[in-house]
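The structure appears below as C-alpha cells.
Heads up, one of the protein chains got dropped from this complex, but the rest are sitting where they should.
Which chain is which? They are A, B and C, in the order written, and residues in each are numbered from 1.
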Amino acid sequence: MTDDPIGRLRAMLLIRAFEDGLSARKAHGFQLLSSGEEAVAVALASALTADDQLLTGGRSIGPALARGVNPGMLMAELLGKTAGMNRGRAGRGHFAAPEQGFFGSHAVVGGNISVAAGVALARKMAGEPGIVAILFGDGASAAGALYETLNIAALWELPILFVCNNNQLSVSTPREASNAARRICDVGAVFGMPARSVDGLDMVAAAAAAREAAEHVRSGRGPAFLEMSSIRLRSHSTTARETRSRDELASLRLRCPIEREIARLQGEGLLGEMEIAGLREEALERARAAMVFADASPYPDPAEVLADVD
Amino acid sequence: MTDDPIGRLRAMLLIRAFEDGLSARKAHGFQLLSSGEEAVAVALASALTADDQLLTGGRSIGPALARGVNPGMLMAELLGKTAGMNRGRAGRGHFAAPEQGFFGSHAVVGGNISVAAGVALARKMAGEPGIVAILFGDGASAAGALYETLNIAALWELPILFVCNNNQLSVSTPREASNAARRICDVGAVFGMPARSVDGLDMVAAAAAAREAAEHVRSGRGPAFLEMSSIRLRSHSTTARETRSRDELASLRLRCPIEREIARLQGEGLLGEMEIAGLREEALERARAAMVFADASPYPDPAEVLADVD
Amino acid sequence: MSTELATTRMFFREAVRRAVEEEMARDPRIFVLGQDVGSFGGSYREFDGLFAIFGPERMRDTPVAEAATIGIAAGAAAAGFRPLAVITYMDFLMLGFDALINYAAKLRYKTAGALTAPMVVKTTAGAQGQGVAHSQCIEAWLMSVPGLKVVAPSTPADAYGLMKSALRSDGPVVYIDHKRLFPTPGNVPVEPAIVPFGQAAIRREGTDVSVVCHGYMVRVALEAADLLAGEGLSCEVIDLRSLAPMDVETLAASVERTGRLFTLEEGQVTCGVGVEVATRIFARIGNRPWSRLGALPAPVSSNPVLEAACIPDPARSAAAIRALVRP
Partner (left out) sequence: MSTELATTRMFFREAVRRAVEEEMARDPRIFVLGQDVGSFGGSYREFDGLFAIFGPERMRDTPVAEAATIGIAAGAAAAGFRPLAVITYMDFLMLGFDALINYAAKLRYKTAGALTAPMVVKTTAGAQGQGVAHSQCIEAWLMSVPGLKVVAPSTPADAYGLMKSALRSDGPVVYIDHKRLFPTPGNVPVEPAIVPFGQAAIRREGTDVSVVCHGYMVRVALEAADLLAGEGLSCEVIDLRSLAPMDVETLAASVERTGRLFTLEEGQVTCGVGVEVATRIFARIGNRPWSRLGALPAPVSSNPVLEAACIPDPARSAAAIRALVRP
C-alpha cells in the first residue's frame, strides 16, 4: 500500500499530525496515541495488501491510518460523531472498518489475538486470498490468550502474522517486568513459526522484516511472529500520568522514527528541505481536514442507544 | 521420600494395586486412573521432601499416593466417605492433604498451575524452606494459564517446579494435536528456566531428572520445567470410551514402567522372584486395607451440605 | 403436543447430532470446534459419526484452550462463518467469557452493525457427580448480557429444534444441554423443523399453580406434579426453553389462569432465573403468590449424598409447591 519511501513517510507524518490534532481536543475523554511507533504501523501496513485484514489492541489510531482508513471518518469516530465508520459508538479502542482492511481494534489487552486467528481461519476455510495481521503490545505478550492462539495457529497453519509492537511499556510497567523472555518473539519460535525481532524505529529495516514475514504467511506456510521494538513518546493515554523523567523523554524524542527517516532520505538525496516542509504541511492539512469533517458531524441521537443490540 | 529403588517400586506397585481396586468399585461415579504413569508420579515424589508441596490436575491418585498420602483416607475420600481427608466432599479431582505435602488436586485442566505458583510465592515471601511442584498433562500444556504462570514464576524467581506428565493424550486428542511445540518443555526454556524432557517410563532416568530439576529450584535459582513422557494404559476415565485399538493397547502394555523396573532390578540382581511376589502381595494387601478402611466409614450426613461454605 | 407431525423416537444426544448434521449439510459456513468433537464424537456422543461425514476441517478438535476456542469462533463468525464452539462444561465457559461477553455479544452494537458474530456456544449445565467445578448452572448470568441469546432444551425434540434455530441465528447464542438429558429418549419430528427462540412450552396442563423451569428441572417438575396429582393438587408445568429472549406472554397467561407461580431451577436462586421470571410476569399481570426453589447456597459436591442434598429433587419440589398452594 505505501511501498515507496516517500509514501511511507507521508503515512508517518499523517499519523503524527492526526494524533497531535486529536490530543488537543481534551473534551472527548482520553485517547491512546502512538507517537514514536509510527514506523511500526507503517512498516506493517506496507506489507499488507487490499485482501488482507489488520486487527489491533487499543492503541489503534496509527495502525488504522497506516492501513489507509479514511482519516475524516476515523476522527469523527474518535470524537463520537455519527460520520464515524461506526456512527461514533465504537470510538477509541473499538472501531472497525473491515471494508477498508481494518477488521477492528479491541481495547481488552490480548483480547483481539484469538479473534484475529478466527478471521484467519475463515480465510483459510473459504480458500480466500489474503492474510491477517494482529498487532499487540509488549504488555499483551504476557497474556495467556497469546499463547493459546499461537499454538492453535501453528497447529492449524493459519495465515496469520503476529506482530508485537514492543514499545517497552505497559502503562507504567517496563517490558522487563512484563515478560521474562529474552526476546518476546521467542515464544513464536517454540511453536515452529519463523520469529524475528527488528528495530521498529528503522523504517527501512522494519518494512523489510514485515514484508519477509508477510511473505511467509502469504505463501501458505502458516503463521509468523515479528517483534518490532519502538518507543512510546507520550504517556500511556492522554489523561494518564507520565512516569518518566523529562530527561528520559527528551532523549527518547531524539530517537523519533519520523525524523530518523527524514534524515535518511535527506542523506540519500531523496528529499530536499522544501519537499520536507511540503510533506509536513500536507500532513497537517489532511489532519485539519479530518477534524473539520468530524466537527461538521452531529452526535448520535440518544434514541440510538437501543439500536443494533441483537 | 522413596529414594531407594525398592521403595520406589513399592510405591509404584501400591498405586497400581490401589487404582485397580478402586476401578472395581463402579458404584461411585468415575475415576481418573494413572496406569502407565506410575514412574512419573514416583520419580517426582522421590525428589520432594517433607517441606515441599505437590499440586496436580485431576489425574491425582497416583501422585498423591507417591507423595505419601494415607491410602485409607484417600480411598475413603474417593468413595465419598467421611473418613476421607476432606470428609468425602472433595473426592476425585479435588482432594487436598496439605499437612501430608499434597496441597491439592484440581480438576479444571490448567487451573491448579497458577494456584501452585501462589503457594510458591507464599514460600518465598515467608522465607520458608521447601519448594512447590505442579504436575499437569500434555493437554493442559495448551492452556493460557500455563504460559501466564511460567512467565510470572520466571520474573519473580519462584521456587516452583513445573512438571508435565506427557501421557500423549488429552481424552481422545493426541499430543501432536494439543501442542505444536516440538517438546512441551520448550516453552519453559523461553522464559530462561532449565527445561528438560525425560522418558517417564524409565524409573531411574526419571528420578534422576526430577532430582536435578528439584535441586535447581531448591537452590533458589527460580523455576524449572521437566517434561516426562509416559503412556496412558486405561481409557481417559473409568466411564470414558477407549479410542485405541486392542493391538495398540496390547503393545502399550508391554511398555509398563513397573514391569520394566522390576526387570531392571532383577537383571541387576537386586530382586529375586520371591521378593517380587512378596512386594506385589504387600501392595495388594495395602490396597485391600485401604478399601476396608473406606468401607467402614459412613457417608456424610445430608445436613453437612451447608457446612464450610464461607 | 404437535400431534399432527409424524415423529420418530431418538435419544437426546441423537437429536442434537441430527440438528447439527442437517444444518451443516444445508449451510457450508457451519463448522464445529471444541475438545474431542472430531473422531471421538463429542463427550456425550452428541456428534457421533459427523467426523466421518464432514471431516477434520468442519469437525475440528481443539486443544484445551477454552479462551482461544471461543475467541477463534468469534473471529470466524465475524468473518462470515457460523461456528459451533463446544465447551464441555459451563463452568469452563468462564474461561472464554472475555471473547464471548466482552467481544462477541457487543460486536454488532459497537460497530453499528458493520460486524456481527453469528456463533453458537454449545455447553452443558448441571450436576451428575462431577463435583464443584463441573456442575454449575450459570445461565442467569448469560441472560443478563445484552446481545446474547440463551436457550436450554429439556426434550430431544427441543434439542433438535433449538439447535437448528441457534445455527441460523445472527448473533451469539449459548445453547445449554443438561448432562443428565443426553441418554433420555423422546419423539422428534420426522420432517425437518425448527423451534423458534422466545417460545415457552406447556408440558403439562394444570389449574392450581404454574411451575416454570428449564432443562433437566422440567423432568423434576413433572415428577413433582405426579406426586402432587395424587393429593389433588394440579400443576401446570412450563418449560422456558428460551431464557433470552423469554416468552413472558405464555408464562403470564398461565399464571393468570392458575393464580400462583413456582419457579424451579438447578442453579442458585440468588439473582437467578426464577426471580427474573417472576418479576417479568408480575410486571405484566400484577403480583401473585410465588415461591422459588433452586440449589442450596453451597457448591455442588461430587459426593452423592451432598449432591443430592444440594439440588432440587421431586420430593423437595413437591413440598415447596404444596407449601405455596396450601400455606
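In this text, a residue touches a chain if its C-beta (ideal position, glycine included) is under 8 Å from a C-beta of that chain, and two chains touch if they have at least 3 such contacts.
The structure displayed is predicted, hence computed values, not measured ones.
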| query | Thinking of the whole complex, not just what is shown, which of C:132, C:173, C:188 or C:261 touches the missing chain? | reply | C:132
| request: Among C:127, C:140, C:159 or C:224, choose the residue that contacts the chain missing from this document, as touch is defined above. | output: C:140
| request: Among A:16, A:67 or A:89, single out the residue that touches the unshown chain. | output: A:89
| remark: Residue positions on subunit C contacting the omitted chain are 67, 91-92, 94-95, 97-98, 101-103, 105-106, 109-110, 131-133, 138, 140-141, 143-147, 244, 267-268, 270-273, 275-276, 278-279, 287, 292, 297-299, 301
| task | Could you list which residues of subunit A touch the chain missing from the display? | result | 28-30, 80, 88-94, 106-111, 139-140, 142-144, 170-173, 177-179, 241, 243, 299-306, 309
| message | Need a quick check: the contact residues on subunit B for the chain that isn't drawn. | response | 53, 85-87, 89-90, 94-98, 103-104, 106, 108, 111-123, 125-126, 144-145, 148-149, 151-152, 155-156, 307-310
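Here is the rule we use: only the chains that are shown with their structure count from here on.
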| query | Which word fits the touch map of the chains here: line, ring, star, complete or other? | reply | complete
| query | In terms of CA centroid distance, which chain is the most far removed from subunit A? | reply | B
| remark: By Cα-centroid distance to the whole-protein Cα centroid, the innermost chain is C
| By count of C-beta pairs in contact, what is the leading chain pair? | A-C
| message | Distance between subunit B and subunit C based on Cα centroids, please, to the nearest Å. | response | 36
| query | Quick one: subunit A and subunit C, Cα centre-to-centre, how many Å? | reply | 41
| request: Please list all residues of subunit A that touch 2 or more other chains. | output: 144-145, 148, 151-152, 155
| field | subunit C: positions in contact with at least two other chains | value | 63, 65, 67-68
